[in-house]
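Note that one protein chain is taken out, while the other chains of the complex remain in position.
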Amino acid sequence: MFFLSDNTASACPEVIAAITAAAPATASGYDGDALSAQLDGVFGDLFGAPCTVLPVSTGTAANALALASMVPPYGAIVCHTEAHVHVDECGAPEFFTGGAKLLTVAGADGRLTPDGIDAGTAGHRGDVHQVQISALSLTQATECGTVYSPDALAALADHGRSRGWRLHLDGARFANAVAHLGCDPADITSRIGIDILSFGAIKNGGLSAEALVVFDPLLVPGLRLRRKRAGQLGSKGRFMAAQLLAMAHDGVWLRNARAANAGAARIAAAAADRLLYPVEANEVFVQLRPLEADALRAQGFHFYDWGAAGSGEARFVVSWDTPAQAIDALAKALAVPPSA
Amino acid sequence: MFFLSDNTASACPEVIAAITAAAPATASGYDGDALSAQLDGVFGDLFGAPCTVLPVSTGTAANALALASMVPPYGAIVCHTEAHVHVDECGAPEFFTGGAKLLTVAGADGRLTPDGIDAGTAGHRGDVHQVQISALSLTQATECGTVYSPDALAALADHGRSRGWRLHLDGARFANAVAHLGCDPADITSRIGIDILSFGAIKNGGLSAEALVVFDPLLVPGLRLRRKRAGQLGSKGRFMAAQLLAMAHDGVWLRNARAANAGAARIAAAAADRLLYPVEANEVFVQLRPLEADALRAQGFHFYDWGAAGSGEARFVVSWDTPAQAIDALAKALAVPPSA
Amino acid sequence: MFFLSDNTASACPEVIAAITAAAPATASGYDGDALSAQLDGVFGDLFGAPCTVLPVSTGTAANALALASMVPPYGAIVCHTEAHVHVDECGAPEFFTGGAKLLTVAGADGRLTPDGIDAGTAGHRGDVHQVQISALSLTQATECGTVYSPDALAALADHGRSRGWRLHLDGARFANAVAHLGCDPADITSRIGIDILSFGAIKNGGLSAEALVVFDPLLVPGLRLRRKRAGQLGSKGRFMAAQLLAMAHDGVWLRNARAANAGAARIAAAAADRLLYPVEANEVFVQLRPLEADALRAQGFHFYDWGAAGSGEARFVVSWDTPAQAIDALAKALAVPPSA
Partner (left out) sequence: MFFLSDNTASACPEVIAAITAAAPATASGYDGDALSAQLDGVFGDLFGAPCTVLPVSTGTAANALALASMVPPYGAIVCHTEAHVHVDECGAPEFFTGGAKLLTVAGADGRLTPDGIDAGTAGHRGDVHQVQISALSLTQATECGTVYSPDALAALADHGRSRGWRLHLDGARFANAVAHLGCDPADITSRIGIDILSFGAIKNGGLSAEALVVFDPLLVPGLRLRRKRAGQLGSKGRFMAAQLLAMAHDGVWLRNARAANAGAARIAAAAADRLLYPVEANEVFVQLRPLEADALRAQGFHFYDWGAAGSGEARFVVSWDTPAQAIDALAKALAVPPSA
């Protein structure tokens, strides 16, 4: 009963089928094949705006390449204190950008706010002795499993753009956010001026391809070269394209995300009185009771402790394919009253 | 009739089957799964030596990570003038190493020699005003489709090691070299002191995984971190491991390589009087006659012009799955006498 | 009446005399001259320990080179939230290290503590998804004009070393700290295990040379190459050595620092009830009253506003050569009671 992360999930049947279907064909290498040629059009339809789709092999690569295309080495990127790019990518953004800095800003429930950004960067003078803030990196859904409303995200985008910052959206769980909001994907990307979206597919039923969805064509030529230079231009790109097309086709990406979100909601309902954050996507953060973590693990549940050592906080992530019985079992286990 | 590159080939059935088989299972993310756990043992058996196998998504990433783990930013890497790391990776080695230099040395038929290395680096003083030569990068099979004998490669390895250089082997077509030599893989890697092999799988029937095979355990901890930092630690590593295990199992990698080599040999026989290099792997370089390139393309053959513009040189690459009829057709077309 | 920074000060007569004396001579370039050859011995005597002295042209270069020699690109450096390396060097440490991260830790009065470091890094897991903490950078005197006691600094050094971290001491105002403590320079460097000291000279009466004082000989070869590669190996190194030798000779460096400290003390006494931090070196941070900043500037005092905009905080820096009358004037102006 795996609730460690959504990368413990399998790849969904449509993705496997697409890879299998693509296998027999001989095709031009890199991204010169017929499947790769469809990406821009299919995602352009999805996002209601012209875009260029560049597949890469991991979310870390997607984020780091996006940021590197936006900021000079002497630049800085504003992000949340808990942002994956800051905490969990072993310095990939610093590597890919040539040493830019991440300036972190706190915010409740994993969310940034315009006022929070102002307060968090108030001490930054921006003279020649300091790095130059050049981009804002937002995460949707957030690291706390919450989701920005389209209005909240638009306000942040406006805030950043008014300062001359580029806008990056880390969408490792973008599908979960759209599934929660029930909005048009454009409402939280192209229409609010996002320059590049890291479109997460692997955690949502994909196998080995994520996508950079680039809305500003000025950023594309440099990104193509940086992608190659980073060892991220797939040799047989058709197999990356096949996965992404399978996810985009017929709403598979949303179907998968809805399933994960629904599972998280059921777990959240069982622990409603001790949730650390609102559960809006597929992650449930719970304040466990003394000894409860051990008890859960003894019952076969896998999950990560969270927060500071000894805090008793735990994270449970539901995947697109987490079995209903595992979800029910966890909900039941968490619903046991403390006196039990 | 694709002879452009072996990355136009499909993925072989065993690889597709392995991915399909791995799909349903839930497993720990990254490389914490049961398939990833088998890699070191399986490849250790293959190479007759303990090793650590780190899957990555492209050959460029494999090469650049290997070199970055071996040389400081103020270091230099000796390689052949035509080496892929120098010519065709958009500066990936410079990026991953933090700006080390590639010092190129010429050599007939794509091969370096100890004397050639001495001559090519004679002007390099190595004082504080210059980069420090720290590694030798060899390519097997070479960029010219030739193959070093085990003795020749051992002599080069000795030469480098005696100067204190680390040893990297770019094996994008390693399988083709082993298939040609009929040797034990250890004869051209672990036994001669290679520190890291970039083990090519994708061109040889793989889908999206290459492997760093690391023989010096001292290099492993840094490589693990560099791999993550470069966005090359696969989120669902089991699917990379599955491919590599499928290739290593039951000689699939050699079977595929032998098929490609055999096809190249048939084409070479048809153009024996105008080969630019001995054909020892799966690449055939031919001096075409005037108008011959156009004529071949008109017949449906796809291939790259080679060398300087107007030189009339052409490269034909045979893949593991190139149809016999395509090979026969090309052999027949090339065998037509010039007067025809 | 300049209290902006100690880099507004002139170069002291001994330094100018040393440069003038060095000028006529012809000498080997870079650091092959007779003056450069004296540096290790003279500073070795000063610090009671063998060391290698590498002159560089700025404090930023000294700090960034020191850190780059200590941490891998995937490393991290723990430093104070207000550390110059983090706030005021335009990302030089990130540039020189190849993209390592600075992990900042808060601490009262500009000082770190072992407990503070533990608390500030408690959330850092240090697994493969995160940068690896590899060094601790301390500042003496601190950015708040305070000075660590030898015991406090030794405790921090022990704390870092016990975790396997390298130890860097940013001594842009090291002389002011030693002058305040009255200690042996070794007490806060070589004896407590500092690996590299950035020895500040320019703010203390120098002209264009700072010094890396390297106590761990293992770090020297890489540093020499990084120094060259960074454009910091002076072409006529004798003129850098001349400055540093003049400062070290006959206690000039301490004389200058004592003068600056004494001036700061006089100003501090006049504003004793509204100091933001204890005044232990040559910087005085004062909470000004409404309109007071304007009034002081109208009287001809130059200084920086500090802290957040509108906070009313101000910084006054006294230099080795600040005229007594300027100091008296400022002390008098600050001593005026608020009702005046």
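Note that the chains are named A, B and C in the order they appear, and that numbering of residues resets to 1 at the start of each chain.
Basically, contacts are C-beta pairs under 8 Å (C-beta built on N, C-alpha and C of every residue); 3 or more make two chains touch, one makes a residue touch a chain.
Here the structure is a predicted model, which means the values were calculated and not measured.
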item	value
Contacts of the hidden chain among displayed chains	A, B, C
Contact partner of the left-out chain, one of B:Glu14, B:Asp33 or B:Glu94	B:Glu94
Omitted-chain contact residue, chosen from A:His124, A:Arg161 or A:Arg224	A:Arg224
Hidden partner chain, touching residue among C:Ile19, C:Ile188 or C:Val252	C:Ile19
Sole contact to the chain not displayed, among C:Val56, C:Val178, C:Ile196 or C:Leu334	C:Val56
Interface with the undisplayed chain - residues on chain B	73-74, 76, 87-91, 94-95, 97-101, 122-123, 128-131, 307-309
Footprint left on chain C by the chain that the document does not show	2, 4-5, 7-11, 13, 16, 19-20, 23-30, 56-62, 64-65, 89-92, 95-96, 202-203, 207-208, 225, 228-236, 239-240, 319, 321
Touch list for chain A against the chain that is not drawn	30, 72-74, 98, 128-129, 132, 222, 224-226, 228-229, 233
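Basically, only the chains that are shown with their structure count from here on.
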item	value
Centrality ranking, top chain (CA atoms only)	A
Same or different residue numbers at the chain A/chain C copy interface, by half rule	same
Centre distance in Å when chain B and chain C are each reduced to the mean of their C-alpha atoms	50
Gap in Å, rounded to a whole number, between the CA centres of chain C and chain A	41
Residues within chain B bordering two or more other chains	30, 225, 228-229, 233
